[in-house]
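Pasting in a structure now, in structure tokens, and then I'll have a few things to ask.
Omission of a single protein chain aside, the complex is shown with its protein chains in their original locations.
By letter and in written order, the chains are A and B; residue numbering begins at 1 in each of them.
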Amino acid sequence: MSLLRAESVWKSFGGVQAVSGVDFEVRPGELACIIGPNGAGKTTFFNLITGYYRPDRGRVIFDGHDITGLPPHRTARVGLVRSFQKSHVFSEMTVAENIRTMVLFRKHRSLNFLAKASRLEREESEAVLDMVGLTGSTRAVAGTLSAGDRKRLELGITLAAAPKLLLLDEPTCGMSPTETASTIELIQRLNQQQKLTLLFTEHKMDVVFAVAERIAVLHFGRLIAEGKPGEIRANEEVRRIYLGEAS
Amino acid sequence: MILFLLASGLTLIFGALRVLNFAHGSFYMISAYLSYAVVSTLGESSVASFWVALVVAPIAIGILGGLVELAFFRRIYARELEYQLLLTYGLVLIFSDVVRFIWGEDYRSVSRPAILGGRALIAGKPVPVYIIFLIVVAGLIGAGLWLLLYRTKLGRTIRAVVYDRHMVAALGINVPRMYSLVFALGCWLAGLAGGLMAPMGSITLGMDVEIIVECFVVVVVGGMGSILGALLGALLIGEIYAFGILIVPRFALAALFFVMTVVLIVRPWGLLGKPEKERA
Partner (left out) sequence: MARLVGLGALVAVLIALPAIVPAFYVQLTTEILVMAVFSVATNLLFGYAGMISFGQAAYYGIGAYTLALLVMTVGVPFAVGFVAAPLVAALFAAIVGFFCVRLTIIYFAMLTLGFAQLLYSIVFQWVSVTGGDDGLHGVPIPDAFHQATTYYYFTLATTIVSLGVMWRIVQSPFGYALRAIRDNRERAEFNGVNLRHYQLIAFTIAGFFCGLAGALFVPVNKAVFPNLLFWSKSAEPLFAILLGGIRQFLGPAVGAAIFILLEQFTSKFWYLLGLKSVYWPIVMGSVIVILIFTLPRGLAGLLARVRLAR
């Protein structure tokens, strides 16, 4: 039983094959990671799953639904939510408003035109803020936050959507070592305590091997290896790509 | 054909600078008035006056456009889109009043030079010579634009700027100068359209917005940023407009919008345009 299954997904841009027939699945409750050198097609793969692009060929099945080529707002509705490499937050709203807006939306209350939003869904919004560690700066305007806090805020926004599967595109990108450590800790906590299924991409290999239960390696748009961290570490092709070892 | 010249200028500027210029119609209007001014100064009877106007007015508009780019647009590329749009909108207001101040509210007209005045028989039907002249000029300009963009070093640079302005800047090309140049070229096209339009009908206030709305329809139908799209859109719109006038004279504009909405529903990025997302 898999939560997300990509069946030989293909995508090319003007003759450049960005993703070539990738088969991949994510099982419920796991913490999986996709790695690969720059330009390997990690972000494109995310874009294909979440409906940003439509695959040229192949199917994407999520939680029993065929979501191939569905627009992003539909894929999000079925519980597939992602973050972006370059953080996307609601920059002119405060931290609290960022979270509250999306909590309200998920609870189908956003078509309420006359209630005072700041009085609604306080507890749940605060729970999310607490989880990502932003309770200290609820009144700060999102655009003025540091890069690390912005990342965390976006993580909070995605959590507000109550995802079944959370896709994180380089969640520690641009973070200091301390921030990275706390983010890793948060990801693990979400996975273990909230039983949230997570799939992320990452450049920092120490992070990947410390956290991921399963690792997939993309190279030039192909899935070249998949397995437990130990297996990946031992995989010859992976070693060749990353270490330039002669085979 | 007039529409083609205008729309290609608009789409050229949009393609290269990512700025939608509402004031494009104003440049067209000013050029028509300038032509009128030149012709009436040199005297209606003078054979050369029309030709002088046709050369002088577009060049003046090109220079004016370049100056406007230097003075205003250059400072605003990095700002939000909304402010760029508002800026061009403000310019429309200013230009229309300046024209009203100089030339007043009366209709003006320019007579066609004798050579282009008559009708020629084509396939047994009389066609005004001026129309043939227009088609020839527009064809020449279209071909010239194509040559410029695809067969010269300058054209290659312009297309490179469209593709990736930061990279081009890093390669040591003076991007701001390219911008001014493209802007001036686009305005020159608008000026040419205005000069060519002058002998066709009356020159009035309000022709700026009238034409810019038609232009929008053309670029929406043809696809933003595509010169070939501008040509296709202009032809299509011209035909529909002509037929529309025959059938329901009052609501020809409504027919245009009907076509545009159909295109928008089927292909939101226009017939020959590319979807914004796939470009990223």
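A few notes on this one:
Here is the rule we go by: a contact is a pair of C-beta atoms (placed from the backbone, for glycine too) under 8 Å apart; a residue touches a chain by one contact, two chains touch by 3 or more.
Quantities reported herein were computed from a predicted structural model and do not represent experimental measurements.
Checked against the hidden chain, the listed residues B:Leu6, B:Leu64, B:Leu91 or B:Val110 yield one contact partner: B:Leu91. Across B:Trp51, B:Phe72 or B:Phe133, the residue that sits in touch with the chain not pictured is B:Phe72. Of the candidate positions B:Val52, B:Ala169, B:Met200 or B:Val213, contact with the hidden chain is made by B:Val213. Residues of chain B in contact with the chain left out of this view: 14, 20, 22, 72, 75-76, 79, 81-83, 85-87, 89-98, 100-101, 105, 209-210, 213, 216-217, 220, 224, 250-251, 253-254, 257, 260-261, 264-265, 268, 276. Seen across the whole complex, the unshown chain contacts chain A at 50, 71-74, 76-77, 81-82, 84, 88-93, 97-98, 100-102, 104-106, 109-118, 120, 142, 154, 157-158, 160-161.
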